[in-house]
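Just one protein chain is left out here, and the rest sit where they should.
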Amino acid sequence: MSILLKVDNVHTYIGQYHILQGVSFEAKAGEVSVLLGRNGAGKTTTLKTIMGLTPATSGKITFDNKSIEKNPTYDIATGGIGYVPEDQGIFGALTVEENLKVAMRKEDDAALARQEYVLELFPDLKKYWKKDGGHLSGGQKQMLSMARAFVNESKLLLIDEPSKGLAPVVIEKVMEAINEMKKQTTIILVEQNFIMASKIGDTYTLIDDGETVQSGLMRELIDNEELKRKYLGIG
Amino acid sequence: MELLINLLINGLATGMLIFLLAAGLTLIFGLMDVLNFAHGGLFAWGAFSGVWFYGLTNSFTLAILGAILTGVVLGFITEKLIIKPVYGNHVQQILITLGFMIVLSEMLKVVFGPNQLAAKTPPLLAGSWEIGDVIIIKYRLFIIIIGFIVFGIFQFILKRTKIGLVVRAGVMNKEMVQALGINIKKVFLYVFMAGAALAALSGVLMAPYSGVIYAEMGMEFAILAFIVVVIGGMGSFPGSLLAAILVGLAGSFMAYYVPALSLAVNMMLMAIVLIFRPQGLFTAKG
Amino acid sequence: MKSAFQVNKILLFIIVAALAVFPFVSDSRTWTILLTQIFIFSILAMSYDILLGYTGIVSFGHAMFFGMGAYATAIMLDRFEPTVGIFVLSIVVGMCIAGIISFLVGLLTLRLKSHFFAMLTMAVSGLFLVLAEKWRTLTFGNDGFTFRAPDFFKDRMMYYLLVLGCLVLVYLFLRRFVDSPLGRVLIAVRENEQRTKSLGFQTLHYKVIASVVAGVIASLAGSLYAVSLRFVNTSVLTMDITLDALLMTIIGGVGTLIGPIIGAGVIELAQHYLSGLAKEHPIFERWIIFFGIVYILAVIFFPRGIVGTVKHLFWKRKNPIKLAIAPKRKGLAK
Partner (left out) sequence: MEPILRTENLTIKFGGQTAVDNVNFAVPEKHFKSIIGPNGAGKTTFFNLISGELKPTNGDVFFRGESLAGKSSVSRTRKGLGRSFQITNVFPNLTVIENVRLAVQSKEKIRYQFFRHFTSYKDLQIQAEKLLEIVLLSSKANAFATQLSHGEKRKLEIAMLLALDTDVLLLDEPTAGMSLEEVPAILDVIKQIKQTGERTILLIEHKMDMIMDLSDSIMVLFNGRLLADGTPQDIMNNETVQHAYLGGLYDEHLA
């Protein structure tokens, strides 16, 4: 399978803080790659660096055979990467409809079809179509954020901790949706909930203290008790 | 009764002029987090260039268009040269925009001479209608109508168009707007130019209203616009309309009944709002 | 370290001594008047530096305190006897009024964010300007009024020496003020207000103290200014005065005290020469444009000002430690 995104020895400073100190991994087209690691390990910053929100200080990021580490965020987004941030990034005073409309770069039939598709995935959004984004529940915001990333034709979706702060029932729903989306696009997922990650992910990358520790197939990690204990605090 | 109506129209007209000035200020602040102390300079440039165009073409329509064009061009220059280098640094922004204000008003004196100029009301809008005992000055009514039309247009753009949606989204979360593939810096520039155009429009409308124009008028009016922005809520477009009308009316009634307090009343209004509701009457951030 | 400190002190002493004997060796009236003017604006600019440079507050209303001093002195000298006693008393009265007003205004406004504060000071100061314009029985509005200075200062030289003395005293006082434990907290507020709070300092108190000290000293400058002109009108309350102080502080170097003095010298001298040039080239009538441009460039490219830059270069030569690799990013603000 072809490599869609390649992150190669990326270092990122935020202000004076050296947050990423050498992150490398690859995401193959059609797979779900999961970034694992404890709090503050640099997973969120890795996604932000890919998006150009906290640009890489050094290292290379190749997406779709083009290097993107110097590109501005909007260029990266239009190049085909959708982003679902940790805090969901919902525009609180815009309605659900408007939130999706802002995101839609081309309002053509294909986009509207995709919108129909995500609304089937998240019927709640249709129900609250004219409601302000700020008044949605945490789970609904998560769904809206994911829907918003999906209405454009993205080759790659970056999803940051979709289960954070959600009740288990809602997490199940979100997981189902990701499983659906996986059929249509490549996904990089940051997730602390290992069980959820292990069910969805094809490959994993372990990040600790801003560095890639190990990458591999998810099923290998499931059996590697030592690695899990050491870096995820499991067991 | 007729006195009341006259004061009302007077206040509304002044309020509309302040609104046009404040609208740009508040939009720029809401979206870009920049408080532009040079905004009054753009206003004064609108007034002077409008009067100049009017003298040249003898057409008030062309004068208005000329002033707006001047505003757009100056807005472009200001954003690129003055605002862009200091995004995110409040103290520097305050200092540098004030510096640019000095340059703008001194440049006026270089280009148009240091003296104040007379501004004529175009013949079509001169004079007044008398309805019973009530005298309605045509030009004031004209300003009020223009003000409402501009408000309507901008409200439509903000609520109903894609660019307006992007601007409103940008006020709430700039990072996310970019992550959705929108070049927010371009949007910044457009909004800045639109705000400058509004300021210039306000200036050109102001000229026949007050009869004379002078370089310092920018600063004087800018203070009123600041007050309006604070009262209405930074970044709130409808808030600035309401606050501008409030300030205009307060000014016109006070000027008649308690002239000594006419400027003070606005300051008081602002002080009260700042102390008890520092975010203003309306809030724009969602 | 200690010796460098001593050298500085000696150098300062020599400069002050040279300035003190200057009027005895030179009989240039123009220079005496010009230097007096520079000293007065040095005092004003130093007081502004307490706000901008040491506490990190941008005020656009500093002129009102300057104006209070100017009017207090002018009115008292005009209404009562023009004696040295009344002159001193008027300075004290001006300082008290400025202190009270800056305390009240500060208490109400200093909890606001920088934008709001700058705007509000501009508005309040505008209010005082209007008050002075309207209260004609007291101020004669924009026309202003002349008054007689105490006989003792009829001689320009005596006044020159008095102002120089005030400058030295104010400098020494403010130097000690910023180097005191309290002054250190002011700097902490400038650097990181939230952290200063979490150390247990009530930062609002410090900001109010800074604004009172700045207001009182500005009032002194105003008093001295009025007597140097023997005339006062509402121009002492205008934005131009605040802008002058701002310009001098920024160009000279914020947060240094010496900077504003040098800034005052540079700007007053430049103003003098540029307006002299206006007779030949009319463009120089608008000399303030050049200041505006220089000021904008200074804010962007030269934020340390003259003194700050010299100090920085000196410090870099002495401490060739390489700075932590911290690439400055031009990202969007939060």
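When the chains are written out, they are named A, B and C in that same order, and each has its own residue count from 1.
Please note the rule applied: contacts are C-beta pairs under 8 Å (C-beta built on N, C-alpha and C of every residue); 3 or more make two chains touch, one makes a residue touch a chain.
Not measured: the values here are computed from a predicted model.
Engineer: Counting the whole assembly, list the visible chains that the omitted chain makes contact with.
Structural biologist: Spelled out, the missing chain touches these shown chains: A, C.
Engineer: Among C:Val84, C:Met157 or C:Leu182, choose the residue that contacts the chain missing from this document, as touch is defined above.
Structural biologist: Selected residue, touching the omitted chain: C:Leu182.
Engineer: Out of A:Gln21, A:Thr62, A:Thr78 or A:Gln184, point to the residue that touches the absent chain in the complete complex.
Structural biologist: A:Gln21
Engineer: Which subunit A residues would touch the chain omitted from the figure, given the whole complex?
Structural biologist: Within subunit A, the residues that touch the unshown chain are 16-19, 21, 38-40, 134-138, 161, 164-165, 167-168, 171, 192-198, 209-210, 222, 232-234.
Engineer: Across the whole complex, list the residues on subunit C that are touched by the chain not included here.
Structural biologist: 176-177, 179-185, 187-188, 191-192, 194-202, 205, 209, 321, 323-324, 326
The rule is simple: only the chains that are shown with their structure count from here on.
Engineer: Work out per-chain C-alpha centres and flag the one nearest the whole-protein C-alpha centre.
Structural biologist: Minimum centroid-to-centroid distance belongs to B.
Engineer: Report the chain whose CA-based centre is farthest from the CA-based centre of subunit B.
Structural biologist: A
Engineer: Taking the mean of the C-alpha atoms as each chain's centre, how many Å separate subunit B from subunit C?
Structural biologist: 32
Engineer: Roughly how far is subunit A from subunit C, centre to centre by C-alpha average, rounded to an integer in Å?
Structural biologist: Spacing between the chain centres: roughly 54 Å.
Engineer: Counting only residues that touch at least 2 other chains, which ones in subunit B make the list?
Structural biologist: 175, 178, 184
Engineer: In subunit C, what residues contact two or more other chains?
Structural biologist: If we look for residues of subunit C contacting two or more partner chains, we find 331.
Engineer: Report the residues of subunit B in contact with subunit C in the complex, numbered from low to high.
Structural biologist: 29, 33, 35, 37, 82, 85-92, 94-96, 98-100, 102-103, 106-107, 109-110, 114, 174-175, 178, 184, 219, 223, 226-227, 230, 234, 260, 263-264, 267, 270-271, 274-275, 278
Engineer: Can you list the subunit A residues touching subunit B in their complex?
Structural biologist: Within the complex, subunit A touches subunit B at residues 51, 53, 72-74, 77-78, 83, 85, 89, 91-94, 98, 101-103, 105, 132-134, 148, 152.
Engineer: What residues of subunit C sit close enough to touch subunit B in their complex?
Structural biologist: Residues 56, 58, 60, 108-109, 112-116, 118-120, 122-124, 126-127, 130-131, 134, 239, 243, 246, 250, 283, 285-286, 288-289, 291-293, 295-296, 299-300, 303, 330-334 of subunit C touch subunit B in their complex.
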